[in-house]
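Here is the structure we will look at.
A single protein chain has been omitted; all remaining protein chains appear in their positions.
Our next item is chain A:
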């Protein structure tokens, strides 16, 4: 407790020093509040020169069309609210090196022609958007061509009940940007939670994206990005990523993406990427893979999904190692016979083999594709016979004497025990 209070004192002192030092070092402080020199944020921002700080005190400001054209810091104290009253875009950043922090920005109407956002950055670099709350807007935070920008600690909440997909914008929309950092944000109730197009070398870290109408995370043509420790939950269609290579997805959670057309993670034309230590829980389809090649899918947990993995025949050279498959209706299903994909040392709860030499690797191979899952893939209406006794019987016979299921989809060394990805590091190391 003493440590904590000490910390607080130190931090407060630091902040004070910074607050005092900042204007001295960079420029003037323009204060905005009811009794201050400026009553409107727009006016203060217009007057501010490069390096100034515009300090906005708590209160409701009914404004929109605030344009930042100088490298300033626009900082909110005591949670000031900027209410656009549905009269267009609220804050547009048209200068590099701008910092925007601590505001609640709300009410932007749907605009199909202009794509109005609460906060938009256009063609400038090094922008920091920190700890803002964006409520009830069309697009939330929109970065276009904004290299090396940081979007951190923001909450973007939309209202999507009863709205169709095309009447909604994205919460965080990033287009043609290099080196962006999107972290610790919480986005919900939009079309896509986080949307990337032509975004490269960026980091998406510890975000929570839930209850969006379409995708929790959606990216295309965005090479070299890293996605870690994000949570994607209850999104209309899960997460979809397309036409991209060299990505890393680690320690993310994909859960409760449940519905006739929902996926935990949909991969289309993804290559040379790593998907490691993620959790896929209660999704209709855990991972759906189409035309994806050279992926390393390792150390993931697939729990209680309808299909854990749907691997289409167009996928080649993918590796599945050290994953846990538990309580899924179908472990792996496919529509043909995908070639050169490797399954090894996974744990399958449906595995019934034995381990005579006690090396914790099963002595008989496991075939994760069941006959019925292939039949469903070929003839979708046959899904109505799920849990029919005949289907179980056919599956058991096929397990014993495989003749229809693809020969190439086989785990030659299934594990006997579930891997505990948190504490069994040693075992994992040994097996690697």
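The definition used in the following text is that a residue touches a chain if its C-beta (ideal position, glycine included) is under 8 Å from a C-beta of that chain, and two chains touch if they have at least 3 such contacts; residues count from 1.
Methods note: contacts and distances are computed from a predicted model.
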Per UniProt record, name of the chain withheld from view ["CopY family transcriptional regulator", "LLM class flavin-dependent oxidoreductase", "ABC transporter ATP-binding protein" or "Cu-processing system permease protein"]: "Cu-processing system permease protein"
Candidates A:240, A:375 or A:409 - the one touching the absent chain: A:375
Hidden-chain contact residue, picked from the options A:130, A:361, A:391 or A:416: A:391
Positions on chain A contacted by the hidden chain, ascending: 258-260, 262, 284, 306-307, 329, 375, 378-391, 393-394
